[in-house]
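Left out: one protein chain. Kept in place: all the others.
What follows is chain A.
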Amino acid sequence: MSGLRERMLRLRGGTPAPEQDPRPQTEPDVDERKTAEDGPGSSARETAAAAASMAAFDSTDHSEAAAWARLQVDEHVGEQGSFLLRRVEHALDARHGLHVLGELAPAAGALAAFHRADPEAPLPSADNLLFLDLETTGLGVGTGNVPFMVGIAYAAGERFVVEQLFIRHPAEERAMLAYLEQRMQGRSYLVTYNGKTFDWPVLAGRYIMNGFGRRREALRHLDFLHPSRSIWRNTLTSCRLSHVEEERLGIRREHDVPGSEAPAIYFRYLADGDPAPLAGVFRHNELDMLSLAALAIRFGRLLGGELQLPEPEHGEERMRTALWLEKMGASDEAERRYERLTAEMSGAGPWALPLAARDKKVGNWRRAVVLWQKIALQAEEAAAPCLDAHIELAMYYEHRVRDLKAAIRYAEAAERLALRRAGLERAGGSARAHLTAIRSRLERLQRKTNKGNGSYGGQAHRRSARAVDRP
């Protein structure tokens, strides 16, 4: 052994061992990195629900058994062996940020929208959801990434139960997986944050590695990463769960241990057997479970059209929320929100253009034109004006209304604005490219006007003109 060590060190002396790259390494096609969504958290006021269960963490007895006891962790012994289990119950009136856990039961049904295309999907209810969140030893869904902690949560009568399954060493994994399998029975949905691409694929691999064979995806997914991205991608700096909960769910975490630090803490535990530093990982994971419940409430109530919270100030977020609702099949609620948005917002923010594009697509020309005109008005006064609305209007008047004069008016205004913009840009900027396009549009409009066939143009002609607008 010592001979080998010497030889290794000698050989490595010649070629320094390749630096262990700390960045995530993944197979390119599949991996949404878990930790990308799970970075540093924040500190401040702790939430009421969590505070109760966490209070015990801060004592100072140093024996190992005492340390586990302080973490409220017990050994679980089953047919497949043993592992550790921490079980915490929360009352339904416990508050977690803006929401109270008891809201879950009335809100859950509306989550059916996630699987509206699947006629066999059962109606979601507080009783058939299983919240899930893993803490793993590495990144990606490769076979060497081991979940050392499996957090699950579910409603049981008048309680909301969080269970955290923890392995003292990898040989306990089998027993833990067997327990998880039992817990999944009788549930219909896995509720996760990025679980479709991370948590579940990791677990599916672990079941195979531990000889359980291929697990069919018996449970359907409610993966809240996707709606979070749809709604907040432009208004929040990150869609990490901890960031979303802080900014939108009114949750503040105190002394949070970021998920990215969890592997190192676990490795230290494996080396020295001291459970104390794991307290932060248990706490982090438990808060994640509670936040998942809060998100389920938030999305359920949004989809149910009965969210009482004040509307966010950002027009952008309001518009994205409505677009998401529309995508999820809640068209009426979406339309109500579009109307309120256009009525309540005075000017036309960055939200207006995507909304106008949506309206154009569904043929709601009335509102699209109003929005474009608002945007165009603002553009006239901007130092670095946006040209899109003018061009949309020029297209609208040329092809739909066949009012060539109006079309030319907007195109000429667009040309003016493009020139103003080009003055601010370096050579090769986009304004010059726009300018060329606008000028050829103007030429075409002039040609049409001169031929006098603008308003009577044949079908073929019109189609070719449109082809120019939609390459």
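The working rule: a contact is a pair of C-beta atoms (placed from the backbone, for glycine too) under 8 Å apart; a residue touches a chain by one contact, two chains touch by 3 or more; residues count from 1.
Here is the rule we go by: contacts and distances are computed from a predicted model.
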{"item": "Omitted chain (choose from \"DEAD/DEAH box helicase\", \"Branched-chain amino acid ABC transporter permease\", \"Chemotaxis protein CheW\" or \"Fe-S cluster assembly protein SufD\") - UniProt protein name", "value": "\"DEAD/DEAH box helicase\""}
{"item": "Given A:T143, A:N234, A:S331 or A:Q446, the one touching the chain that is not displayed", "value": "A:T143"}
{"item": "Full-complex contact with the absent chain, from A:P124, A:P227, A:P263 or A:G315", "value": "A:P263"}
{"item": "Hidden partner interface residues of chain A, rising order", "value": "1, 4-5, 7-8, 10-15, 18-22, 25-30, 137-144, 146, 169-171, 201, 204-205, 208-209, 214, 263-264, 267, 270-271"}
